[in-house]
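Presented below is the structure to which this report refers.
Only one protein chain is missing from this complex, and each of the others stays in its spot.
Right, chain A next:
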Amino acid sequence: MGNKQSTFRDDQLDEYQDCTFFTSKEILRLHGRFRDLAPNVVPLDYTNNPDVTLPSSLIITMPELKENPFRYRILETFSEDGEGNLTFYDFVDLFSVLSETAPLDLKIIYAFRIYDFNRDGFLCLEDVEETVHRLTGEELRVEERRLVARRVMEEADLDGDGKLSLIDFQNMISRAPDFISTFHIRI
């Protein structure tokens, strides 16, 4: 399997296998998907680790992400520059964390980062409101959203400071065993 393709060297594939939850076949498939987004820009040969970044507007067009209400936040969380422009490493990292075999702890950390819209390291009331807004679209009125956000804050905020830290979030999510199966994108 390893000597038929020329995209990656064997040691590169080993690296990917050690650092992500994918096998070498899946890595190659991911590379194919990455390349399909912009065949003129992304080279076929990745043995020299070329520094190619795709803009977020292009990655949004993927069918797995197109309709996801959190797609921009996901891209921003995994991108190096924070703007949503992904290199191939970021791309693989994204789908690795969102894969089936990633452990719950890792998913919780990244989910926390995704839901943190103002990127202050905490989920404050505005973050929760924005989450509810993205989830329900325009179905709920502004006051209703605020009410939901306040109730969420009261339920989950254990130290009573008005915002959720990672520990509060972890404590809450660890009671939902289905989080692993819902926070998962098949690629």
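The working rule: a contact is a pair of C-beta atoms (placed from the backbone, for glycine too) under 8 Å apart; a residue touches a chain by one contact, two chains touch by 3 or more; residues count from 1.
Methods note: contacts and distances are computed from a predicted model.
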| item | value |
| --- | --- |
| Options "Myotubularin-related protein 8", "Transmembrane channel-like protein", "Aldehyde dehydrogenase" or "40S ribosomal protein S24": UniProt name of the undisplayed chain | "Transmembrane channel-like protein" |
| Contact set of chain A toward the excluded chain (per top definition) | 15, 17-21, 23-26, 63-64, 66-70, 76-82, 89-90, 92-93, 96, 98, 102-103, 105-106, 109-111, 115, 120-121, 128, 131-132, 135-137, 139-140, 143-144, 147-148, 150-152, 154-156, 158-162, 165-167, 169-186 |
